[in-house]
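Just one protein chain is left out here, and the rest sit where they should.
Let's turn to chain A:
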Amino acid sequence: MTPPDDIGAGGRRPARAPGARRLTRHRLFWPATFLASLLLGNVAFTHDFFAVRVQNGHLYGSLIDILQFGAPLILVSLGMTLVIATRGIDLSVGSTVAIAGALACEHIATAKDPGSLPTVLSAITLAVGVAAAIGLLNGLLVARLYVQPIVATLVLMVAGRGVAQLITDGQIISVSSSAYKMIGGGYWLTLPFAVLLAAALVAVTSFVTRRTALGMLIESVGGNPVASRLVGVRAAGLLVMVYVVSAVCAAVAGLMISSNVSSADGNNAGLWIELDAILAVVIGGTALTGGRFSVGGTVLGALIIQTLSTTIYTLGVPPETTLVFKALVVMAVCLVQSPAFRARLSRRRRPAASAPAVGDAGVRQQEVHP
């Protein structure tokens, strides 16, 4: 095609956004700003908030705590991100956390040598394998039977918690296994092992989704399922895959949580974590309507929520108001991220700043005489 080159967009001046505008438009700008201000705000109350000490070759400090206690949430949110990107949602992750912890602890507690590595490895395999089966079930319900994701995963959210209680007989199973303790409470290369594990899984997920076509195809299925079918994207396979990944992430989170406290609690482990994870994903800039997802945003979102919980404890907010406090902060984050809300704010701040000049400013109209 040979368009004359003096026309159209060719002759158009590009409207460059100034550097600052471009920065605020970056999708991670608001979550990152919010996390930073939350952390800085803590310094006002805890002066050594940013201090990191080395003790026995391990790093200690509030920041390290946030990372360590936030690791399970980061993992659950990671899997949730992929599910949400396909327009789905996975409510069963909290139960999967509980089931994984219960299975692993039960296996170790009844083993002959709870401390040995083979026992722990088989416990991990068992927990992750069962979680994968749960994910497969969710995925098949959604992809093959077209059950709404919220309904499909609600089944296991409710039933799964019951299963976890059955495994533990409604008791709290305690284990004493130093190898198992490593996952959620151990240190490696001065850092908590849980942080390294979460970081590794985040890195692998970003790498696989962005270096293969997986990310784009997931976004395509979530962005427009009808069109995706017509371009030949194999949506069913992708859907099953993301639910399995989500369940496996939840299982690893469950192992971390139970390992950290050396016990499994079928009633309370991972309770409501699915809601925090959904929140983390949304704060991170992935829309519940599916499509574009951001693993980096999700990690920031999870850290925001964890920092918030830590802050609430250090501030000594009375327990009966913590939930309200958390809700208020989360609402603020969501409002700041809403373009409609920001537009409204800025419109109020400069009413008619660009008030039109009366007169034919710049109009080159050819008068029409009858």
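Throughout what follows, contacts are C-beta pairs under 8 Å (C-beta built on N, C-alpha and C of every residue); 3 or more make two chains touch, one makes a residue touch a chain; residues count from 1.
FYI, contacts and distances are computed from a predicted model.
Enquirer: Using the UniProt record as the reference, specify the protein name of the hidden chain from among "Nitrogenase FeMo-cofactor scaffold and assembly protein NifN", "Ferredoxin", "Sugar ABC transporter ATP-binding protein" or "Phenylalanine--tRNA ligase beta subunit".
Expert: Spelling it out: the chain absent from the display is recorded in UniProt as "Sugar ABC transporter ATP-binding protein".
Enquirer: Which of A:90, A:106 or A:219 sits in contact with the chain that's absent?
Expert: A:219
Enquirer: Going by the contact rule already stated, which one of A:53, A:144 or A:234 would touch the omitted chain in the full complex?
Expert: A:234
Enquirer: In the whole complex, what residues of chain A lie against the chain that is missing from view?
Expert: 1, 3-4, 6-17, 22, 25, 211-214, 216-217, 219-220, 223-224, 226-234, 238, 291-292, 347, 352, 354, 356-366, 368-370
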